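In this view, the complex is presented without one of its protein chains, the others remaining in place.
Now for chain A:
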Amino acid sequence: MFQIYLPIAEISVNLLVMLGLGAAVGFLSGMFGVGGGFLLTPFLMLSGIPPAIAVATGANQIVGTSVSGTLAQWRRGNVDLHMGALLIAGGVAGALVGVLLLKYLRGVGQAGLIISLTYVVFLGTIGALMLWESVNVMRRQRAGKSVSARKSGQHNWIHGLPFKMRFPRSRLYISAIPPLAIGGLVGLLASFLGVGGGFIMVPAMIYILRMPTNIVVGTSIFQIIFVTALVTLLHATLNHTLDILLAFLLIIGGVIGGQFGVRAGQKLRGEQLRALLALMVLGVAVRILIDLVARPADIYSIIPAAGG
């Protein structure tokens, strides 16, 4: 009765399941302050949506959630426009490369493998680092020792790079190359995995660029709007893999779920949140890895030839 036929994915899905999936991912992203694409896209694939359509539609959904997220951050003055512009410029280049790379890989039938491996490597690394860091913080707090604050102003290797620019909002004077490179990597991941890339951009901005933490989240989510919008447009134009109806259901669920997630997140402490998020990230990575290693139910597969 609640079945709805998706015009591009060409399958029939349950309306409530898709709204619920959007809401659940929205809740988590609101709670943890991440885009949630790294959860949404694998979940869509698991529920039978073809991978290429899951990636394009996931990107479209992230546009919606990052618009509401950015507005909230913008009003608190947490967006560094200079840094954002550089990250977007890098992201545009990365997204273009990623979409073309995906098109090529689909032609030779390795898209699924490379997407899965990239997920495993990135989610596994980030998840393990986050878990290690948050467990350490919790242990030290339990032992009663003071937690050392981030040492700002410390010089590292990026200060030796040329093309230095001033970023007044972040109070930084650094080379333009690292932000461009980070933006490029995030754009590549966005077009390739259907994720916003916040899970890699936020740690990179904190640990490599040494931006103030409060500016990091706002600037990252600001960049994500533009890069995921471009990714949506590129996939829709080049691959015809965007399902607007599915994206609409996910966005409606996501916007509502996100608001409740923000409230739930405020009740948990930072390191607890990070440990929980780390466990979920690791869980998704392990789930994808199992699919790669376990003997498949059928070693043959078919895909439409025209889709590549």
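One rule holds in what follows: contacts are C-beta pairs under 8 Å (C-beta built on N, C-alpha and C of every residue); 3 or more make two chains touch, one makes a residue touch a chain; residues count from 1.
Note that contacts and distances are computed from a predicted model.
The UniProt record for the undisplayed chain lists the protein name "Transmembrane protein", from the options "Transcriptional regulator, winged helix family", "Transmembrane protein", "Alpha-L-glutamate ligase-like protein" or "asparagine synthase (glutamine-hydrolyzing)". Touching the missing chain, out of A:174, A:201 or A:251, is residue A:251. Residues of chain A that touch the chain left out of the display are 3-5, 7-8, 10-12, 60-61, 63-68, 71-72, 75, 109-110, 112-113, 117, 229, 232-237, 240, 242, 244-245, 247-248, 251-252, 255-256, 258-259, 292-296, 298-306, 308.
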